[in-house]
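Complex shown without one protein chain; remaining protein chains in place.
Presenting chain A:
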Amino acid sequence: MVNLNTIEPRNGRNYYIALGLEGSANKLGVGVIKHTRLPNTASGDNSHNCQVEILSNIRDTYVTPPGEGFLPRDTARHHRNWVVRIIKQALEKAKINDPTADIDVICFTRGPGMGAPLHSVAIAARTCSLMWEVPLVGVNHCVGHIEMGREITKAENHVVLYVSGGNTQVIAYSENRYRIFGETLDVAIGNCSDRFARTLKIPNAPSPGYNIEQLAKNCQHKESLIELPYTVKGMDLSMSGILAHIDSLAKDLFKGNKKNKILFDKETGEQKVTIEDLCHSLQENLFAMLVEITERAMAHVNASQVLIVGGVGSNTRLQEMMGQMCKDRADGRVHATDERFCIDNGVMIAQAGLLQYRMGDYVKDLSDTVVTQKFRTDEVYVSWRE
């Protein structure tokens, strides 16, 4: 087992406190966690047993009007405006009065993500670090998701399905790296549903994907489907074609284009398909593809469990389909978390960052805190796992 106790907690305490700052997309999250330092025995010091305690988990989402996405510049401005307030709120909730004495490490998202929002949060992290004299750790966003999911669900021998607004990856751990087995070749699944939500002009709060899910639930013709492209390529998938297809259908529907035989009856010109039907078909099609590549990866690495992380992971239909797939496999189990941990948050950055810090890997020079938009999951050396 890996010994996580290479660095002593501050001021002779027997626990570590980490502050996590996340702002790679339109969510600004700040979280405070506590790890108890367990005695150095073979069974007590592995990452599965770091006994995380969540002291606070505050998030603020930048919500745009219906039909609009979030632009980097505006998102960065939102983060800049809110970051101080949110940090204060998180510290207060965690009952930390003196950050200099109490916090062991500040963790921030180094990438991947949108450049401007990442940058504004990194500046906040550097400022706090210098002000409170606390070391910094730069965290890979994807690894943050995985570590949080692992800690909450205690999944073992699992494949990770990471589905969010910017990423769609099937990941399995092997030899100190989270290796990517399959991923999207073009747009991410969350991006696909967000953009469709924009075409439909439905609200972006709490999240576009959530609203699509609700519309799909209300579909009256669940037994029928609108045919969409099914584009699995080995363990990879492609979603831009599906998006273009369903987008054009939705536009025809709004325009009342009677020539479209899929949407309107040939003779009477009656509308056959509703917005709900489109959402339902889109979800069924996309999730079937996701579950299929996950199953493929599971068969390839002999895993029995699935851990779903990322914002889209909070979709109950996806969880249900994944559960059904696992049921048909030997000892299959699916692990998923709720929106507090699925959707981007500060706690997950703190969790991954604190693990990294306890292995002695923290920023020695401020020039190492430059954020990067391209930062692949498999670039990170996972020293805290066997």
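The rule is simple: a contact is a pair of C-beta atoms (placed from the backbone, for glycine too) under 8 Å apart; a residue touches a chain by one contact, two chains touch by 3 or more; residues count from 1.
Note that contacts and distances are computed from a predicted model.
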Refer to UniProt and select, among "EKC/KEOPS complex subunit BUD32", "Kinase-like protein", "DNA primase large subunit" or "Small ribosomal subunit protein mS29", the name of the complex member that is left out. "EKC/KEOPS complex subunit BUD32"
Full-complex touch with the removed chain, picking from A:G31, A:P99, A:G113 or A:G313, is A:G113
For the chain left off this view, which of A:V84, A:A205, A:A244 or A:A299 is in contact with it? A:A299
Contacts from chain A to the absent chain lie at residues 24-25, 111-114, 141-142, 164-167, 172, 174-175, 179-181, 183, 185, 188, 190-191, 223-225, 230, 232-236, 284-285, 287-288, 291-292, 295-301, 311, 320-322, 324-325, 327-330, 344, 373-376
